[in-house]
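First up is the structure itself, then whatever we jot down about it.
A protein chain is absent from this complex, but the other protein chains hold their places.
Showing subunit A:
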Amino acid sequence: MIKTDILIIGAGPTGLFTVFEAGLLKLKCHLIDALPQPGGQCAEIYPKKPIYDIPAFPEILAGDLVNNLMKQIEPFQPGFTLGERAETIKKQEDGSFIVTTDKGTQHQAPIVAIAGGLGSFEPRKPLIPNIEKYEDHGVEYIIRDPEFYRNKEVVIAGGGDSALDWSIFLTDIAKSVTLIHRRNEFRGALDSVEKVQELKNLGKIDVITPAEVIDIIGESNVEAVSIEKNGEVFQKKCDHFIPLFGLAPKLGPIADWGLEIEKNAIKVDNTLDYQTNIPGIYAIGDVNTYPGKLKLILCGFHEATLMCQSAYQRIFPNKRYVMKYTTVGGVEGFDGSKKEAPKAVVKAID
């Protein structure tokens, strides 16, 4: 069981900045995210795109914003459970919560801060009849262990980086790799596209474009796929069909936690502290809604800051505290580091 003061669900910019504000109040944080890396949408969807409305940054790349946040929170030693989706929440007798992920990892904290953005990123499933029947029977939307495909015949569909990268990677493992895409052009990184071209020329990857998988054939496991190309349909024998059409966010299991939901977002008390209808559970950043809500990173930072003050009062109801400026109080990390403004040097004039 992982124990912490504030359990943050979602490691996007808002979740990451919460660690800093909590750290100033000596509260420890642990983050859960369905993606394998921190940064949320900024890291997953648009790391190379600029953002122009972060105060005091005339322009910053989304990926750099995440890197800066990771550096800023480093002294507060946050814990991470990455690549796992928060699945269930249970209130304990002592008022704390236990959050369990889809992989069974358990976390306990007196405060839960949901900073889940638009939800957890789930693979987009193609519209192929009966595809669900073959899930885990030869159809996989995510490659977890490349070894699983050793000496197998694999068909990959998609035109982005993950389709290209996995096609390249699996050529040395699988018996055969076929890449199918609706267009002749691929939108992945140029060197990946060139590498696939090279492997195609060497006969190591069979690239079929412009084409589409329209059906799956097999008794209980995938045995072949039907491919449509220029109006003609033919079958291709294979053991695995891996559609890699990117990820789309879904609110997911959080929607069933008994929280008040409005417009696909969690309703919070914006006049006070962004607490939900369940005391001890807060929702901050893009995942929440209230009158006048704006889904902006800068608003998430503000919400995280107010939320941490409220969390502190919940954990220590009898302690009096006033917010301290970092310029005055400095930043004392849990790792023993201390940053503070240099003291003024006093010197007399003779």
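Operating definition for what follows: a residue touches a chain if its C-beta (ideal position, glycine included) is under 8 Å from a C-beta of that chain, and two chains touch if they have at least 3 such contacts; residues count from 1.
Operating definition for what follows: contacts and distances are computed from a predicted model.
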Out of "Acyl carrier protein", "Heme exporter protein C", "2Fe-2S iron-sulfur cluster binding domain-containing protein" or "ABC transporter permease", what name does the UniProt record list for the absent chain? "2Fe-2S iron-sulfur cluster binding domain-containing protein"
Contact with the hidden chain (one of A:Glu59, A:Glu185 or A:Glu340): A:Glu185
Per the touch definition above, residue among A:Gly63, A:Pro126, A:Pro253 or A:Gly333 touching the missing chain: A:Pro126
Among A:Lys71, A:Arg144 or A:Lys263, exactly one should touch the missing chain; which is it? A:Lys263
Touch as defined at the start, partner being the missing chain; which of A:Lys26, A:Lys49 or A:Lys175 qualifies? A:Lys49
Contact residues on subunit A toward the hidden chain run 41, 45-46, 49, 118-119, 124, 126-127, 158-160, 181-183, 185, 187, 245-246, 248-249, 251, 263-265, 289
